[in-house]
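Before I ask anything, let me first share the structure, which is written out below as structure tokens.
All protein chains but one are shown in place.
Which chain is which? They are A, B and C, in the order written, and residues in each are numbered from 1.
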């Protein structure tokens, strides 16, 4: 069966979105990107300051509430529906709850052919890249580097510490059927 | 029945995305934005230069091909699934094919309670705003101002020519049940 | 003598940067934009959290310290030098200290032919546009709408409350010699 969804999981500043763009350039057919960052941009601005929403704290912690969880569940259902309607999708997410996050995606994507990919990056290196990009609160990269992978299982892992995004993308593309 | 989806249709630089942000601020519950601009951002970069994709010509014309149409159909199915899963959604689209565009949305959103809103803006005024924003090819605003509304039917029309986004949003919010 | 510098002063969300882009499109020769927003982007990120820097508080207040003032003075000297070297410049600033801000610019631009322009916008309207644009802390527009103009003198004032950016730009362009 042909791969219908690629799910990339990795911490902030691990290089996921760069891999997504390289994957879209590498793969012959058009793949649609579905990034949790785009979901956050689609939320009301007030959800970044309300209790039930999503808070990006000054120390790099990300706290999510029940309202965010409800909209996230609907988003996952929507992404699955896009795949079932024939679009090939690359998901770019941060599993803040580790295996529970993966469980939610497994449920939403039930029956679809999914390639699970872990995007790793050494915490200290990701922290340096966080400073270099300059558009994220400092501390997210270090806080998430290890924790988002704990208890999660993958078909394939790539590591951007010493490998370029385009080479990670090629390794992933080689596993797409 | 409660409104599940608000569909805004209007030409480039008519002020749709500003109305979306004001609507999200006005409405008590969190509404999710689903903008065709975000769909374009989620496509492979190469689709903006390929025959089957979407081309933004220097004269402001927008040409779409079969590959774009296929992914757009999947996106519409996904937006509908998000609404069926309980998220309330504001769609922000440009009906390049007028009533045929509306027909595609009607089919995708079948069974959902939809509020159809036309966002009008005088062509010359939209053209001035296109220059002021500076991030769109010149000519799109004028080319789309009238054409996207032809043959489309609405529950409500707002006009940003002389009315602020926040006031247009209040008029729309008053019709949400 | 030919106008060498146009200085626009107005509160946040009063429409200055849109007027700058329209002015650049209207005026026959190429004019260079020099915006205080670009100065803030050119500062170290840490200056937005340090005592001597510039703080954008959650309530819309902007507080500046001595380090910011020193770099701002050097920036003003640089803008003046660009004009003396033959570039025509449109400055886009927010006179947080009113007449004292204007005094600093007068000193820096000494000997140059300057057109002073006030960009007004009704506070409530600017506040609505602040929500619509969605990329500024709420409260800045209302806090600055009147205060930045108090005690400042202009060659020309425009008001974006009921006048489009492009028409304000035309009125300014008509005064450029």
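Heads up, the rule we're going with is that a contact is a pair of C-beta atoms (placed from the backbone, for glycine too) under 8 Å apart; a residue touches a chain by one contact, two chains touch by 3 or more.
It should be emphasised that the depicted structure is a prediction, and the values quoted were computed from it without experimental measurement.
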From C:19, C:80, C:114 or C:141, residue that would touch the chain that is not displayed: C:80
Candidate in contact with the missing chain, chosen from A:3, A:102, A:144 or A:165: A:165
Hidden partner interface residues of chain A, rising order: 15, 18-19, 21-22, 25, 125, 128-129, 131-134, 162, 164-167
Absent chain, residues of chain C that touch it: 21, 24-25, 30-35, 38, 41-47, 53, 67, 70-71, 73-75, 77-87
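In this section, only the chains that are shown with their structure count from here on.
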Chain centre separation (chain A, chain C; CA means) in Å: 39
Length of the line joining the C-alpha centres of chain A and chain B, rounded to whole Å: 27
Sites on chain B at which at least two other chains make contact: 21, 25
